[in-house]
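Heads up, the thing below is written out as structure tokens.
The complex is shown incomplete by one protein chain, all other protein chains being positioned as in the whole.
Note that the chains are named A and B in the order they appear, and that numbering of residues resets to 1 at the start of each chain.
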């Protein structure tokens, strides 16, 4: 039990870092200053959880009480800033490769946030409301990315490409179904996380997209 | 009394559908995938009410407890998706006409949401605060559309054209004034709804715009 909690915590840190790195990398490309890079990293990493907390009326949002995630996100922003500044053109030439590596951690983050969002909904007493539970899982997982894309005035990535949100929804739904079927919480969390991660990695590899109305 | 409630409910469904259709149609045009189409339809139809619930501290927001509106919005998104996919170029050629038809239902939605937002403010005990009551009516009516336009990175339509928000404000204010003057609630609701609807339709027909500072 304690081991499973430690693994889940490790995944949460990995996911927070991946989201923060993706936010910071985009801020660098958009020529933001150091504050903008820190801000976008924090928004991407902690924005989804903050929207979730507002939606269930949990004040102040968790990002203001568990400092570790915030500090981790800020640290990641500083690392990206330093690397981009130090390597200059070499950073620019290799950023797609960096993005590919980050994508793996991003998929871990997607899974762990989908599950932790659903878990907080269940802990707040909403296990009888599957839609709210799954929606909060999805919001925790993709809310930060949507907010990030709105800040840099792009149509949010999650609305256009790959099975990103669907992977988070699937994981949160699996978590809820497992709990309902009487599974132990750590087992349900493991299944939800793994399902999201695998779905996302497979979708990336095979370049799966959801259908569009007009190609 | 029961009849008036049934009519009002019918108007709420019509308005939800119209808002969802407008969100889905824009998502189709922006080449979003199926998830994006569903998301934009739901945001447009239920976003205003969700912002309203957050502003008065009513958690979780109503969209998570009355599933009917959510299901209706999702259904509308699927219909738009299927029609656009099925008819292809013919859909594209006729979408302006579709938009014109949808515009009538949209005006019904504007009126019914302006009134229902104001009603929820009154039920929450804010009848003594006309500004909050009218603001919540306006927010319920136009908040989803503003959020939709921010997601597709357009300057919100409501800030630029026609007397859209003003129609909602007028209806919500009329509702509040009628209640204050001692009118029965269904009568106040009917007056507010009708006023918004008529104002909006007339403004569309005569291409009324509010003045701009510099033409």
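Note that in this section contacts are C-beta pairs under 8 Å (C-beta built on N, C-alpha and C of every residue); 3 or more make two chains touch, one makes a residue touch a chain.
Keep in mind that this is a model prediction, so the values were computed, not measured.
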Checklist outcome for this item: Missing-chain contact, candidates B:7, B:166 or B:198, resolves to B:166
Checklist entry - Out of A:28, A:141 or A:166, which touches the unshown chain? => result A:28
Next on the checklist: If I consider the whole complex, including the chain that's not displayed, which of A:37, A:112, A:168 or A:210 touches that chain?
Outcome noted: A:37
Checklist outcome for this item: Residue list for chain A contacting the dropped chain reads 27-28, 30-37, 39-40, 50, 54, 57, 59-61, 64-65, 67, 70, 80-81, 84-85, 88, 91-92, 150-153
Item to check | Sites on chain B contacted by the missing partner chain, in the whole complex | outcome: 54-57, 126, 129, 131-132, 135, 146, 150, 153-156, 158-161, 163, 165-166, 209-214
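Heads up, the rule we're going with is that only the chains that are shown with their structure count from here on.
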Checklist entry - What angle of turn lays chain A on top of chain B when you fit their CA atoms, given in steps of 5 degrees? => result 120
Checklist outcome for this item: CA centroids of chain A and chain B: separation to the nearest Å works out as 31
